[in-house]
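Missing here: one protein chain of the complex. Every other protein chain is in place.
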Amino acid sequence: MSAAVQETKAEAGAPLLQADGVSIQFGGLKALTDFNLSVRQGDLQGLIGPNGAGKSTAFNVLTGVYQPTQGEVRVGGQRVNGWLPHQINHLGLARTFQNIRLFRALTALDNVKVACRAQGALHPEGVGLGAKMKGAFINYRDWWRALLLTPRFQQEERELTQQAEHLLEVMGLSHRRDEEARNLPYGEQRRLEIARALGTQPKVLLLDEPAAGMNTREKADLMVLIRKLRDDFKLGVLVIEHDMKLVMGICECITVLDHGETIARGAPAQVRNDRKVIEAYLGDSYLESHGGAA
Amino acid sequence: MAQLLQHLINGLAAGTIYALVALGYTMVYGVLKLINFAHGDVMMVGVYMGYATAFALGRDMRSSLLGVAVVFAVAMLGCALLGFFIERFAYRPLREKPRLTALITAIGISFALSYGFQLDLGFLPGAAPRAFPEVIEPVEWLVIGDRDVVVWNWQVISFGIAVALMVGLQYLVFRTRFGRAMRAVSWDHRVAALMGIPTDRVIALTFMLSSALAAGAGLLYAIKDTSVSPLMGLYVGLKAFVAAVIGGIGHVPGAVVGGLVLGLVEEFVVGYAASTWRDAVAFGFLILVLLVKPGGLFGRVAAEKV
Amino acid sequence: MRRLAPMLLAALAVMVAACEKKTQPAPSGEGGTQAAQGQGAAPGGAPADANTILLGQVGSLTGGQATFGISTRNGIELALKEANAAGGVKGKKLSIRVYDNQSKPEEAAQAATRLITQDKVALILGDVASSNSLAMAEKAQAAGVPMITPSSTNPTVTDKGDYIFRVCFIDPFQGFVMAKFARENLKLNTVAVLQDNKSAYSIGLAEVFTRKFTEMGGKVTAVESYSQGDTDYRAQLTAIRKSQPEGIYVPGYYSEVGIIARQAREVGLKVPLMGGDGWDSEKLFELGGSAIEGSYFSNHYSPDNPDPRVQKFIADYKAAYGAVPDALAALGYDSARVAVNALERAKDLSGPSVRDAIAQTKDFPGVAGTVTLDAQRNAVKSAVVLKVEDGKTQYVTTINP
Partner (left out) sequence: METPAIPVPEARSAVPASLRGLLPVLLALPVLALFQWLMSDAPFASYLLSVVGVNIILAVSLNIVNGMTGQFSIGHAGFMAVGAYISGVLSLNLKDVALSFLPVAVSDQVFFVVSLLVGGLAAALCGFLVGLPSLRLRGDYLAIVTLGFGEIIRVVVQNTDAFGRALGLSGIPQTSSPAMVYFWVFLTVLVARRITGSSHGRSLWAIREDEVAAEAMGVDTTGYKVRAFVISSFFAGIAGALFAHFVPIINPGSFTFVKSMEIVVMVVLGGLGSTTGAIVAATFLTLLPEGMRSLFTLLGAEGSLAQKVDQIRMPVYGLLLVALMLARPQGLFGTKEIWDVLPRWIPRKRRGLA
């Protein structure tokens, strides 16, 4: 396995997110087989494959929504099999959703604030009993601060607002600050999801079809933005994308899934010319979706 | 040993009724995801309809086969109509609204019915429990030993009817056009409507069916325990609801199994442990089942698609 | 936190150290005077209308015990009609205001408070269920308004204070009556008990019966319980059958007892059932059918009593409500008549005067026995034992305290 990891990326630094021979099975159905992945800081990787290839399943395994039946997932070097999604998130892994899942009745600002707050001092590192007790205590103290409206709490709230406002600004959503999330246009909802994910102060960001439903122009903007986010926030980014152009354009390394199996991995040029990829992916859905243009 | 057998029979008889009432909860829940809290009270109204019919028929007539059929038919049709009106005026206007809203109207209707039937207005029998006329002449169907174990004809009849209804329902849901429409509505009624399924009609029919079923179950219950009272819906309804959840609400055979299991658990707690703790054990059992199987015995918690 | 905890501990320590017995007695009697002051000059209050005396009744008109409240109400209504026909009290007509308590004590307390402070009734007639009467008694005592409970048999009710009376006997006596009857008249050696666990009345009777019956040399073979509103008792009865008793004591209400009787026969229990005044209703015969035949229960009165007063009451009641009055109706009737009698004797309509007048009630000829109130404000009465025969009750014997 490690050989496979080795060949993907040469950049220094320990992998922030690592999947090692991960398989998952639903009943008799193998949704993902022997999936390997390694994301380091500064990476911008793509995960592609035809419909039902297991891309979102891979995301769900990485973020703890599903438990792998085999193999292991490591975030920041920590094995996270059996962890809950929020615990994994605290280790620095944030995501967006394919079908947008904002807190619809909350304002844009509050959406981001939820994510900002769930982080930091509230959740001390570690998973042992000691850390748990400490976490419980901090939480308890924090509730009292909120209920008593202490100056400290008020200060923290202001800081949160600042942080969230800053993120909205980065994503170009400042003008939507007090708008309920459900009232935002589609593209802005996508961006708000990214802002929210950034609010959790991630080290690795997983984007699930961030460009879905956008026009070419918006997609181009988004590509630029994703790059910028990676650099400004010093992230590793993993993108699931349907649009080959987008992936080929921004990703340095692409993993191709089909029927849960990794059929190719490498630089865009390399993947593009892979026979298996053309067969499985470009063969049908790519050609179909680009049939009109061709 | 004989006592064990007798408890088993008692428990099954009680469980049969729970199961039948639970079927109604499960059907409505299946299509609307609504806990129809008025279900037990609809049942109670059905029993009063049967009560009135039985008296109208007179002593000789009502214990004949035809008489029994008439009593059941009147009660079931009457309740189907009641169910139709309740759905039409209390639930349908709220279908696109948050689910809890319809729950509150259900509670409102439950209050109106159960308290309404307690009024001594003259044309209602009043708040006191009344004896239900013997529409099925009780006959010992099977006697073992010195009456150590007795099985009555109505126990067998009820059980038979319950099984028949369950099989019929299962057939209806999985083998008929209407059943397919029901399942489609259950899956997603908006999409079903887009596919040309008359959702309103399917839901109304489901309600009528479940109400008629409630009336039938209520009559069997009244025959079994020989009484009828305005509050019977509350007690039976709650237990039947528990039964439906134990089996996995929305699951037809689950409701039946849930009902039988609940009936047996209660019977054995009373028979062999402390009768004072019956209700606590029943609910404790429910919680235990849910902790081990969060969707009930047969239900599956739909893994949310992420 | 670090500073707060020791402080709290210290405060707690001080408090614990400072605890002591209150020097004053528990404020049981004191409440009355307090509230009476709060009420101003007319404790108990006179009705706004100078030509009527307003009485109040709180009863269970809805909920599980609705029928008891309704019977009581009918009895009271009948008594007041008669009193008004006879010219009222002190030249004034009597009128009654009835509030429902939904069989819940908090509602009972609320309704009693309303009667006392808003409607300013001269006297309150209480509920059947002891929990509700207790709630009302507390309020009536505090406000200094006399209260008579027709049929709450729990001993604690009249303990609430000197304004609280009852015209019926109490649970310990009734339990004793049946134990004695079972042991001495029926000569039973073994009895099983089936009690209603939701009803304090039933539990109270079952306890006393068990104790007395055992003291008299009998044996209680099994104690099972059910909950009011149940309709399936086969499990309990099957268990009881196994203990092979010679009789079953079921101190419940007729609404359940009738069904219990049928199911007892169904599971093959042929021994006699015995019970208390909760059995008394015409509906018992309807619910129990032939299964209830041959059972015994203790009661406040027997409709067979040839006393013309009793027979007139029964006839009048039948004419008005189309049913043979049950014990609750008879007690409701008696309570209202005791009240009317006391109002007549009282020197005025203020709370204390009426209270004193009620307390002096002696040898008052009620339909449910002669009422004499003792120092604990309980009626000292004998009980009758009735047998169910041919769809009605048959007088068997009278047992004196």
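Here the chain labels run A, B and C in written order, and each chain numbers its own residues starting at 1.
Throughout what follows, a contact is a pair of C-beta atoms (placed from the backbone, for glycine too) under 8 Å apart; a residue touches a chain by one contact, two chains touch by 3 or more.
Bear in mind the structure is a predicted one, so any value in this text is a computation, not a measurement.
Contacts of the undrawn chain with the visible chains, over the full complex, involve A, B, C. The missing chain, though absent from the display, is touched by one residue of B:M27, B:I109 or B:M232; that residue is B:I109. For the chain missing from the display, the contacting residue among B:M1, B:L65, B:V139 or B:L291 is B:L291, taking the whole complex into account.
With the whole complex as reference, residues 63, 65, 84-86, 89-90, 94-95, 97, 101-107, 109-110, 113-115, 117-119, 123, 139, 142-143, 146-151, 153-160, 162-163, 166, 178-180, 196-201, 232-233 of subunit A touch the missing chain. Residues of subunit C that touch the chain left out of view are 15, 18-24, 26, 35, 38, 61-62, 73, 77, 95-100, 102-106, 109-110, 113-114, 116-118, 130-131, 134-139, 143, 154, 156, 196-200, 202-204.
One chain is missing from the display, and on subunit B it is touched by residues 29, 35, 37, 90, 93-94, 97-98, 100-105, 107-113, 115-116, 118-120, 234, 238, 241-242, 245, 249, 276-277, 279-280, 283-284, 286-287, 290-291, 294-296, 301, 304, 306.
Convention: only the chains that are shown with their structure count from here on.
Chain centroids computed from C-alpha atoms place B closest to the centre of all protein C-alpha atoms shown.
Look at where the CA atoms of subunit B average out and do the same for subunit C: the two points lie 36 Å apart. One inter-chain figure worth recording: subunit A and subunit C are separated by 71 Å, centre to centre, where each centre is the mean of the chain's CA atoms.
With touch defined as above, subunit C holds no residue shared between interfaces to two or more other chains. Subunit C meets subunit B in the complex at residues 61-64, 66-67, 70, 197, 224-227, 229-232, 234-236, 238-239, 241-242, 255, 258-259, 262-263, 266-268, 281, 283, 286-287, 289.
Against subunit C, the residues of subunit B that register as touching in their complex are 3, 6-7, 10-11, 13-14, 115, 118, 120, 126-131, 138, 146-148, 150, 152, 221, 224-227, 229, 231-232, 234-235, 266-268, 270-272, 275-276, 278-279.
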